[in-house]
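One protein chain omitted, others in place.
Right, chain A next:
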Amino acid sequence: MIRTEEMLLNVGPQHPSTHGVFRLVIKIDGEIIKEATPVIGYLHRGTEKLAEDLQYTQIIPYTDRMDYLAAMTNNYVLCHAVETMAGIIAPDRAEYLRVIAMELGRIASHLVWWGTYLLDIGATSPFLYAFREREMIINMLNELSGARLTFNYMRVGGVKWDAPEGWIQKVHDFVPYMREQLEGYHQLVTGNEIFMSRVKGIGSYTKEDAINYSLSGANLRCTGVKWDLRKNEPYSIYDRFDFDIPVRQDGDAWARYHCRLEEIEESLKILEQAVEQFPQDGPILAKVPKIIKPPKGESFVRIESPRGEIGCYIASNGKKEPYRLKFRRPSFYNLQILPKLLKGENMANLITILGAIDIVLGEVDG
């Protein structure tokens, strides 16, 4: 009989597969994980504390740096919270620009996930394909906002910049191109037997667990909960588009993979309709005072980010700075289930399980 000794192993904080500065202390017995303890906080910048001394518009750039793979949704959640409190309604053209920007961001974010996830488990080339398409999206968003990742694009009551000439056409042309590429992704990876045996039945949990652990996004939908805030609690102009919520039943990494890839398709559908309905002209910013002072009180709003439910809580005392600002960061909540998933798992599955949760450390640490 082979005798093994328990060993303590550090994964990270600097490890490429943790996608940021994230440390995982695991106790292993041979190849089996006995216990896993996540250690976070390496990237904590105190956004919420900083925000207490800033005016609302000044906070927007800080939100870019939380979930830096989908900064548009972060921009939106803050603006949405302030707008809800102050009763500001953004003009139509601005809302369309916001939705197009957010959905492009969602696709880009899922592409990064897809590429890096496969890279994590040993397939190098999908990463290159994913980043080729992502680069196109980033270039488009760059033309729109002037930045590649930290957009600082949205404002309370609208957006900062109008779409440059020909930009809507570019988005229009991107949709069929992306569809074709997505087909290629499926041919390249989805049917691959090695890939399937790496992810099928790995890191699975039940619907009850997912709800109990406050999971959201694809992590929740992979267990059969048909829940997407864009549909269930419509915000912005999402009620004007026809799209589905991709759902799977198995709750494993394979189900999450499918949910995310299908979400790209749904986002493409939204983009297609948004481009078609895009208003010819009109203002891109509502008439809002230079210094925004939401009324006294508190508000909590939540929207659907690529990683799940991102929320923003504002307590205002009627001044130009928030009294208390809190972001509900989906990665932070989603990561909680990790120790439970890893317990008793094989060492080789660690990265497969961690990767499938899809975390951004900037968001975990806030």
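In the analysis below, contacts are C-beta pairs under 8 Å (C-beta built on N, C-alpha and C of every residue); 3 or more make two chains touch, one makes a residue touch a chain; residues count from 1.
Here is the rule we use: contacts and distances are computed from a predicted model.
The complex appears with one chain absent; UniProt names that chain "NADH-quinone oxidoreductase subunit C" among the candidates "Peptide/nickel transport system permease protein", "NADH-quinone oxidoreductase subunit C", "Tryptophan synthase alpha chain" or "SoxAX cytochrome complex subunit A". Contact with the chain that does not appear here is found for just one residue of A:41, A:146 or A:184, A:41. Residue A:227 is the one among A:227, A:241 or A:257 that touches the chain missing from this view.
Although one chain is not shown, part of chain A still touches it, namely residues 40-41, 44, 46, 48-49, 84-85, 87, 209, 211-215, 225, 227, 232, 287, 289, 294-295, 297-302, 309, 311, 313, 315, 323-324, 326, 328, 332-333, 335-337, 365-366.
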